[in-house]
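Note that one protein chain is taken out, while the other chains of the complex remain in position.
We just call them A and B in the order they show up, numbering each chain from 1.
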Amino acid sequence: MTKSIFRDGDIIAGALTAALGTYITVTASRWDVMGPEGPGPGFFPVGYGIALIILSLILIFQRFTAARHTEENRPFDWAGFRRAAITWVAFTASTALMQTLGFYISFGLLTLFLGLFVFEKPLKSALIAGVLSAAGFYIVFDMALGVALPVGLLGF
Amino acid sequence: MNRRILLTTALAMGAALLAPAAQAEWKPTRPIELVVHSGPGGGNDVMGRALVAAIDEAKLSPVRIQVSNKVGGGGATAASYLNEKKGDPHVIGIFTSVWLTNPLVQQEANVSMRELTPISLMVLEPALFVVRADSPYKSMTELMDAAKANPGKMKQSGGSPLARDALVRTVLQAKTGGRWAFISFPSGGERISALLGGHVDMMVIEPQEAGELIRSGKIRALAQVTDARLPEFKDTPTLKEAGFDVPNPPQPRGILGPPGMAPDVLAYYVDLIARANKSPGWQKFLRDGILEEKLLGPKETAEFLAKTETELRGILTDSGVKLVR
Partner (left out) sequence: MPTNLLWCLVGCFLGTVVGILPGLGPAATIAMLLPMTYSMSPASGIIMLTGIYYGAKYGGSTTSILLNMPGESSSVVTCIDGYQMARKGRAGAALGIAAIASFIAGSFGIVALSLIAPPIAAFALSFSSPEYFALMALGLALVVLLAGDSLVKGLIALLVGLWLTSIGTDLFTSQSRFTFGQTSLLSGLDFMVVAIGVFAITEVLSSISDQEETQVLPVPKGFRNLLPSWEELKACRFAFANGSIVGFIIGVLPGAGASIASFISYGIERAFSRHPEKFGTGLPEGVAAPEGANNADTGGALIPLLTLGIPGGGTTAILLSALVLWGVKPGPLMMTESPDVFWGLVASLYIGNVMLLILNLPMVPLFAQILRIPVYILHPVIFGVSVIGAYSVSGRLFDVLMLAGFGALGFAMSRLKFPVAPLVLGFVLGDAMERALRQSLMMSQGDLSILISRPISAGMLIFAVAVLFLPLLPRFRRLKEAAG
């Protein structure tokens, strides 16, 4: 009896949003919920915080009742998820690198990395893509448009 | 922190004494960044661009000056940014009174003006107290009497509770004993619409925004929030003349720099701003914007800001706003 991730996903999501709702409600209730001139800053957050908790519980409940009727046996696409995860980590890392290396180099490196490890291109293609893209961006954004982008230690 | 500045200054002075011949003037070698805390089109941005234009027109700067928008937190982002640029002589910024009020009220606005280097105060922005043209109130006294007779019923449109228009309300309420609602709108357009549409009774507005509306007879100015009458509004009494002797919460705008600016860098900018102030481009900007020119050097600016901060503390506390510092 394999539980499909889809169903578990809903429950996890419901738990997370219920937690978020609780956090929102608790934090907001510490502010003025109702002031002398009308609703205060806490009014709306408390409202949708509670709504979030209620809906999350409904979601979880819905999933449990549905579970008795359907047994979905969809295997989770781990390979796909891993690709997306690697991509996202690489993307975030490259943005963090922009402080030191500047936009263009970080971007070129990201393109190279993704080309090699996510799109599984040969080194030459990935390298060319990285260099050309970075150069293209430089021409369009720095030279033509003059947009200010993170400048690294190398000065560009 | 203060000790370090003192020490550095002492050392610098010592070095200056030892090498009088090497006392060279500082000149910028890279483009200068002028930080403003509003987005393109916002008050500070317009002022910054006008200043740059005036400087360029009068050819006062050997390098390019670029306006850099660091929007966020009502000035907190720009203040933090300037704070981080310590030691960089090519960055300056424009400050307004929110740079004073924010650190008092926001925990996250942790850079106060005392840490940055004031360069020069440049303008004071006056304001007008206006009502709709068809309003039954023809004078400030009538308006305030009505407010006192109907507590809580009259309404004023304005910006955030820290903005000058809210402060004017606080001091007037304290003085007259009247009470009226303050309804915040995020943009000037909405505030004016609320007044013109009859949804609120009054507002405090910058003369530059109001000029055309007054001229076309849509709104009427009952008083000016200034110390002396503006030449453009000769017939409108100041608050004091209208019988309300209250402090005029000022809306200053000026130039400041990162912490611990070197004396020769500071001197360069003070001189640049002083000359820009006299330039025809800037004078035209002042007249078009109906701004009060008030040029002060770094020391006087620092004193002015300290005095204003104390005043603001008092007014804010009276408004019931919680101070965190």
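In the analysis below, a contact is a pair of C-beta atoms (placed from the backbone, for glycine too) under 8 Å apart; a residue touches a chain by one contact, two chains touch by 3 or more.
Owing to the predicted nature of the structure, the values given are computational and were not obtained by experimental measurement.
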Sole contact to the chain not displayed, among B:108, B:293 or B:318: B:108
Of B:189, B:280 or B:314, the residue in touch with the unshown chain: B:189
On chain B, residues whose C-beta touches the chain left out of the figure: 39-42, 45-46, 49-50, 52-53, 56, 68-74, 76-77, 80, 105-110, 152-153, 155, 160-162, 181-190, 192-194, 196-200, 208-209, 211-213, 215-216, 218, 288-289, 321
Chain A, residues in touch with the chain not shown (by the definition above): 6, 9-10, 13, 17, 20-21, 24, 27-28, 31-32, 35, 37-41, 43-45, 48-49, 51-52, 55-56, 58-59, 62, 77, 80-81, 83-84, 87-88, 91-92, 95-96, 98-99, 103, 107, 110-111, 114-115, 118-119, 121, 125-126, 129-130, 133, 137, 141, 145, 147-150
